[in-house]
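Here the complex is missing a single protein chain, while all its other protein chains stay put.
Showing chain A:
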Amino acid sequence: MTENILIGKSLSEETQLGVDDKALTKEQVMLKLDSVGVSYPDNRRFSRDKFWALKSVSLDLRKGETLGVLGRNGAGKSTLLKLLAGIIEPDTGTLFRRPGVHTSLLALQLGFIPDLSGRENAIMSCILLGMSRKAARARLESIFKFAEIEDAIDKPVSVYSAGMRARLGFGVAMEADPDILLIDEVLGVGDKDFRVKSKDVILEKIHSDKSVVIVSHDLATVEELCDRAVYIKDGVTVQQGSVDEVVSTYCRDGS
């Protein structure tokens, strides 16, 4: 690594693309983790202990690909997603993010307030996902159409059925359209018909030039959708490579 790589910092400057990364074709790397560790403070009083959720995770994500992250419960998958989403920072190792790249977690019903109407909640969610008020308003119509709740937009979300709420949440999340989409497990929401529809939209994103990270412990999902995979165990990258290789290591390790 070159000297402008800082330990424990998120790097986002163009100059900090390491010289030795040239082999990876520079412009294609969207995100790169190099032996990253993330610790959480211990919540007990006066304790200075730390809990290391990630110890040494390395992976890279290229433009347009779908990367599957395999790992069992407690492997550090949700910490990894928060790290990739820019919610938390690494404590050790380096994280490179391509400048100007917008990453977001597929979060449903982000910041919903039950007393407010579907319209107001949708605008709120869109703003939280990085849109301006104006842009949010402009997209309302297509969100409501997609979510199939056109008759209920001005009713408070508290009177919505669980399915309606899930559809609205999903509709908003799909409108946000980040460059890197991070998905945690669930690929379908709502009732049967909508589940098909929502899966279709996600597949569309996966097959587009968006970069997608899917975190799962479901092998079928990863085998079906991902171009490459990473296996993480106890906060350490065990293997990164083709889906077949990684899945077979994961299976062998499981028993």
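Going forward, a residue touches a chain if its C-beta (ideal position, glycine included) is under 8 Å from a C-beta of that chain, and two chains touch if they have at least 3 such contacts; residues count from 1.
Heads up, the rule we're going with is that contacts and distances are computed from a predicted model.
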UniProt protein name of the chain not shown, from "Negative regulatory protein YxlE", "Transport permease protein", "BatA domain-containing protein" or "Succinate dehydrogenase/fumarate reductase iron-sulfur subunit": "Transport permease protein"
Full-complex contact with the absent chain, from A:29, A:61 or A:131: A:131
Touch with the omitted chain, as defined above, among A:62, A:82, A:199 or A:217: A:82
Where the missing chain touches chain A, by residue: 40-41, 43, 82, 85-89, 104-105, 107, 110-111, 113, 115-116, 120, 123-124, 127-133, 156
